[in-house]
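Only one protein chain is missing; all other protein chains are in place.
Order of writing sets the labels: A, B and C. Residues in every chain begin at 1.
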């Protein structure tokens, strides 16, 4: 199975990542690409700052990816997660799953996002348009409920 | 809501379609892009031939899109479905959904694919590597079961 | 009234479309199928398994009991395999 996991400050190119995953792989029938973007929160937000735990972020995402690969027959998997300052409209996270059939690709991508949200060691802080540094984003109960679905 | 629905023989560029959907839209937090590809079926397949019902294909996909938009708070939706001869590794169908949160984007994309598979008037026929025209692809019971989930 | 056929229904009937003038008493899609099956072997073959061939009236999926009065175009086709 073809795993790509990267933690980086730089923007990524989801099209190039998806193309790299499927190139010359004619057994793949379904590809799901999830992109998480920085919202402007009604114009209030100047940027999100993402702090992460280097070393553990890679290790934990690797474990989450292994879980997905053991639950669904994946033919390819790419996860890219950014850290640092991210402006509204920019990408934060990319998950691409490839499989023979669509159900596995959809479920694995949804599973991976639920786990990334609640288990990967990243923390978001808001920087506001008025120049102040806002609060750390609270973990959402909805995200905890979402991850419970898979247990 | 920003709907794009196209039925075409030409290949499409999923990256360009996704970029067009999200450009300058900082209220979007989640984008799911599903791509359905032509598999080579273990090297047996030379191409798929997709027949469609012009007029009804557009109308039916429009109705399916309206249903998705009424069930989930979508901020954007693109559906492109190809017809004609499609070689292994090439794209057949693209569904892109955009929303504030990931759950709506994932569920709407999965719903749309289940309905496209079972309700959109397209029919696949196999062309084999040995030069013969294979049989029409049978509708799958698994696809009928998948669509029942949403009722 | 125009009839159109797709995929293996089209191949079995041997044409993509045709104009028909229906006799009295053909009220529903099921009536129309019954009438078509009496027109020749190719139609009997296309519609041999009741309930497999799907129908649409003016681009909208319908059931066999749907009334055909006022229809401009009725389509017959196998279960869809798009996506």
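Assume a contact is a pair of C-beta atoms (placed from the backbone, for glycine too) under 8 Å apart; a residue touches a chain by one contact, two chains touch by 3 or more.
Given the structure is predicted, the values throughout are model-derived calculations rather than measurements.
Engineer: Determine which of the presented chains are touched by the chain that is not presented, and list them.
Structural biologist: If we consider the entire complex, the absent chain touches A.
Engineer: For the chain left out of this view, which of A:33, A:47 or A:116 touches it?
Structural biologist: Answer from the full complex: A:116 touches the omitted chain.
Engineer: Among A:2, A:51 or A:66, exactly one should touch the missing chain; which is it?
Structural biologist: A:51
Engineer: Across the whole complex, list the residues on chain A that are touched by the chain not included here.
Structural biologist: 36, 50-53, 55-56, 59-60, 81, 92-93, 113, 116-125, 136-140
Keep this in mind: only the chains that are shown with their structure count from here on.
Engineer: Just give me the whole-number Å value for how far the CA centre of chain B lies from that of chain C.
Structural biologist: 26
Engineer: Nearest whole angstrom, what separates the Cα centre of chain A from the Cα centre of chain C?
Structural biologist: About 48 Å, centre to centre.
Engineer: Measure off the straight-line distance from the CA centroid of chain A to the CA centroid of chain B, and report it in whole Å.
Structural biologist: 23
Engineer: Which chain B residues touch at least two other chains?
Structural biologist: Expected reply: 36, 113.
Engineer: Among the residues of chain C, which are close enough to touch at least two other chains?
Structural biologist: Not one residue in chain C touches at least two other chains.
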